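One chain of protein is taken out of this complex; the other chains stay put.
Letters A and B mark the chains in the order given here, with residues in each chain numbered from 1 onward.
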Amino acid sequence: MSKEALVEVKNLKTYFYTEEGVVKAVDGVDYEIYPGETLGIVGESGCGKSVTSLSIMRLVESPPGRIEAGEINFKGTDLTKLSEKEMRKIRGNDISMIFQEPMTSLNPVYTVGDQIIEAITLHKGVKRKEARRQAIEMLQKVGIPLPEQRVDEYPHQLSGGMRQRVMIAMALSCDPQLLIADEPTTALDVTIQAQILELMNSLKESYGMAIMMITHDLGVIAEVSDRVAVMYAGKVVEYTDVDTLFDDPKHPYTWGLMNSIPKLDKDVDRLEAIPGSVPSPLNFPEGCKFNTRCPLAKGKCYDVEPPLEDTDGGHMVRCWRYEHLEEIKKRGERIYEDRGVQK
Amino acid sequence: MEWKEILTRLIKNKLSLFGLIIILFFVLVAVFAPYLAPPRSPEDAYEIPRAGWQVEPQPPREGYLFGTAQGSYDIFYGMVWGTRTAFRIGVIVVGLSSLFGIIIGTLSAYYGGIIDEFFMRITDVFMSIPFLVAAMVLTTILGKGLDNVMIALVTFGWMGTARLMRSQVLEIKNEEFVQASIALGASDTRIIFKHIIANCIFPVLIQAFMRMGSMVITASALSFLGVGAPEGYADWGQMITFARDWILGGQGSALKYWYTVVIPGTAIMLFSLSWNLIGDAFRDILDPKLN
Partner (left out) sequence: MAENLLEVNNLKKYFPVKAGIFKRTVAHVKAVDDISFAVEEGETLGLVGESGCGKSTTGRTILRLLEATAGEVLFEGKNVMELDKKEMRAIRRDMQIIFQDPYASLNPRMTVADIVGEPLDIHNLAKNKKERNEKVKEILENVGLGAEYMNRYPHEFSGGQRQRIGVARALAVDPKLIIADEPVSALDVSVQAQVVNLLQDLQKEYGLTYLFIAHDLSVVKHISDRVAVMYLGKLVELTDKKELFRNPMHPYTQSLLSAIPEADPKKKKDRIILEGDVPSPVDPPSGCRFHPRCPKAFEPCPVKEPEFKEYGDGHFAACHLLDQ
């Protein structure tokens, strides 16, 4: 893309200093988000998705957490260098965030209206009456029925899907340029999830904001993203546009992920399961961090961590042997061979 | 494995280490009492020897390290052998009342319904009576003496544990691993012992530590109120009781009889403080796991 990036994350490292040792939650992550696009971030539990986004918001709990290195350039300013006061102006104004659990991120003792109104008066400096009008308008936009009535209700009076809408309304009330959505639908039912995803897509179009969509669900990624970063153990392992990623996954992990989930339109006898489990962040292996589970791992994989390399036209892959995977794919074989019951 | 970890962490924490050392000191005193303060006759070891028949306390001197209390009772002897009494009261009272509490709380929560209703009403009744008054009345009825004090303290001391245990069990009972065990066809006894009690015991243990300390204070208070051990019995409460009439000092000096109060007072305070420190540290260690 030739447009200028809205956010440019460069070599971000966020570590946690815990009693058991240093948790390298985010260990050298790079990506860009352009205005008006949705960047999907996908990866398994604990791979550092939330910590990356919290780092952008500068909301990493500290101690034990610390942004160790790297830059987060937002419209040319490095957010890691800003003071807390300067950062507060950006949060909620230029960058908003919605969280996975809508109940814990709404204050139970205030009405939803109060919470949205507070956000609006704080950031836009308008009078309360005007803020209330805007809040109701916002609730209407996110599809809450009877917004004049709902605005005076408390969070517990709303259902999960409704609360998530309120969170979105609050996040959007100040016209942010970037919306970070950290698993906004994981806690919701599929039919409600479909509502929310539809809503986010239509809002993106009408507001022209950028969205960073964090999820572990490849289906959600396929649905909403323009480009995707696949994370594994604190690092981006594959990074490209969404069509390329699903057509031609080049990292063995991405490949495994795509083949381990059952498809509605395709019947297979057995799923291709990735063996083993994600290594503990306290105890990452030497070399490529996927080598404990990778069927292609060989030689160098155990000693040197591969770089995130452009394989062709912006398809970035972090693997020494991705060409090998190509060959296997051409032969139409499975990579994750069927070993029956796995040891 | 778990116990080892808990112990190392108790030792690492400065406050609980202090508590542990003090308790250890008292344990040693209790164990070596016959050497520290040899009794005149082994049968009446708990009988505090008297230096004479003087009513007025006498300050520390040769042969009477801590001085003598009202009635010429040897304070040192009383303190050393009173340590045993303190442990006995603490262990027996806390042990028995916790046991009753655990049984009642567990049965209530596990079976629920009418059993729960019944036990909880009884608990409410017992709780509505002020503890000290109830214990005093019961001791008065049963008669003076340490055993009766302990009976009274147990009778009115189990409700806290029962309530705690009940709420713990109610929580654990619905855990999936308990459901799994029921689904396997396990008997009630098995479920209660293997799954439920094993997983609720820590908070009760913490509470027991805290109560160890306060029990000794309560027992002393009863002695002070005149329903405790018979006169001359080696018991810290008794030692404080001896000081009752001399606390205000005498002619010329308000601090004249300091040793009659300060020595037993310090011992009681240290003893109960130590248990509390350990209990506190214990809670801190276990808290993240409890949540």
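One rule holds in what follows: a residue touches a chain if its C-beta (ideal position, glycine included) is under 8 Å from a C-beta of that chain, and two chains touch if they have at least 3 such contacts.
On a predicted model such as this, the values are computed, not experimentally measured, just so you know.
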(request) Name every shown chain in contact with the chain that has been left out of the document. (result) A, B
(message) Please identify which residue in A:L218, A:C288, A:C301 or A:L325 touches the non-displayed chain.
(response) A:L218
(message) For a quick check of understanding: of A:G48, A:G113 or A:G161, which residue touches the chain that isn't displayed?
(response) A:G161
(request) Please pick, from A:D30, A:E71 or A:E272, the residue that touches the omitted chain in the full complex. (result) A:E272
(message) Touching the hidden chain in the complete assembly: which of A:L122, A:A194 or A:V304 does that?
(response) A:A194
(message) To test your reading of the contact rule: which positions on subunit B touch the chain that is missing from view?
(response) 1-2, 175-177, 179-187, 190, 194-195, 198-199
(request) Mind listing the subunit A residues that contact the chain we can't see here? (result) 44-45, 145, 159-162, 189-195, 197-198, 216-223, 225, 242-243, 246, 253, 256-258, 260-265, 267-268, 270-275, 277-278, 340-343
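The rule we apply is simple: only the chains that are shown with their structure count from here on.
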(message) Report the inter-centroid distance (CA atoms only) between subunit A and subunit B in whole Å.
(response) 55
